[in-house]
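Only one protein chain is missing from this complex, and each of the others stays in its spot.
Now for chain A:
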């Protein structure tokens, strides 16, 4: 076998072995080493990251992509299900990034969760999550992807409800599961349709056979799946509620890896979506709506984690818009760059929260730039990368997306929404920095705040490097599959930058106004719309259970009790017979005249009938 492909396949298998080994050590009956989390899990992920760089460089150097079919699992005459790993452009680049981000987050978690008695179990859950995420990303058939899909959903549930003594955490975990389940309906529908019509769940066969078929229904199923998993509008409330989990969970699952699984699915299935204009338009409009709606909600939130969660949701909407523009590679680029700066934003906020004794409200932070200069600087770098500041990581993906949107002859409404959301991104990013880093502290100086722990600083430093150079590195080394449009009017080219700067200026003006505070409360209606998340959870979370309960009551009392008892059963008999009975008993008046006339009547009738 050629040494290059041998190196590729063996290093990829080694990654799986390295990651699964720590989980297997937990099955042994020996009492676990208290430092197992650091010594086994973090080392495994770090090692797996360095090993995964080899396939990455092989891919960058030689364009080598691999499909490894390990095991014929369930094979019938007409349908095959195998364990098959696909290491193409997308998974070869995503795996090192996911491992790098996870390594940083695990190191941070060893500080954040050090007082937790179950830290080993926490790390085990994070590792199982990582394994299922890599299974999802490297799947070559829908069945394996579904295993990974469900796996990340289950681990999300367990990790959001980590502090299960808290009622809100349990509600949030259940919410995540339910919303993801609704998305799963779409995915299962897609899988069923494909199994029936394309006769295989292997991606190569799917793409080959589906060339001239009308794929609208299965693609809509896929879009529903992505809506559930990637928190698009309609199935989005679980993502801000998922902030109940510890900050490492929010950083890993709900910003970099799990929520991009829906978008990743659409990217994988992009050969099916290329020619279906309905699916592409749905993605475009849904993404535009999501990005604007969640950016609006982020404008007035006061919990720092919720702001970053809505920011994630907004960027996911942007990725959906990119898919709608038929640019899967650009969406993938945004997934990669987004992972770095979003994870860093979460880690910085986690560091600040821990320093302030679990204070998450930005109204009670302030002046962190003097107290934790490194953390607040990295918060600023992350926010700049998020808004698409030229030449940081986010610029390469976000600006390219907006350029593609501007130069395509598609929906102008989607374009307007996306540009507005881009300006809102600048507004809420400035809001976070203004209330957290600038000004004077608004909290009590209860404990000394310092940054002298390398377990916190090194991960943030690593992710900061990633946020700065990842965009440049990836775009310099990857050959684009679709030709980007190189020439466009200067207005279109600078649109994203202009809109961001306008948003920034607006935010600075608003900050000055907040500082002066001419009246105690702002204009209430728009503020309430944004703060209460568009009233979406308020309505849906009360309306659906109410309708269900009323339906249940109607079925139980009316359909069952009323129908069988009153309309067709005993009471119906009663209602039929009662008038006749009352008439008959009313006739028995006790008067001889009545009896004689009845007798004569009956006699006449009998005589008439007999003759």
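Simple rule for what comes next: contacts are C-beta pairs under 8 Å (C-beta built on N, C-alpha and C of every residue); 3 or more make two chains touch, one makes a residue touch a chain; residues count from 1.
Assume contacts and distances are computed from a predicted model.
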{"item": "Protein name (UniProt record) of the chain left out of view, among \"Oncostatin-M\", \"Small ribosomal subunit protein mS29\", \"NADH dehydrogenase [ubiquinone] 1 beta subcomplex subunit 9\" or \"Transcription factor bHLH48-like isoform X2\"", "value": "\"NADH dehydrogenase [ubiquinone] 1 beta subcomplex subunit 9\""}
{"item": "Residue of A:116, A:150, A:451 or A:566 touching the missing chain in the full complex", "value": "A:116"}
{"item": "Residue among A:302, A:408 or A:455 touching the omitted chain", "value": "A:302"}
{"item": "Touch with the omitted chain, as defined above, among A:50, A:73, A:163 or A:595", "value": "A:163"}
{"item": "Chain A residues touching the omitted chain (full complex)", "value": "115-117, 163-167, 169, 301-303, 357-361, 363-364, 435, 439, 442, 514-517, 520-522, 524, 527-528, 531-532"}
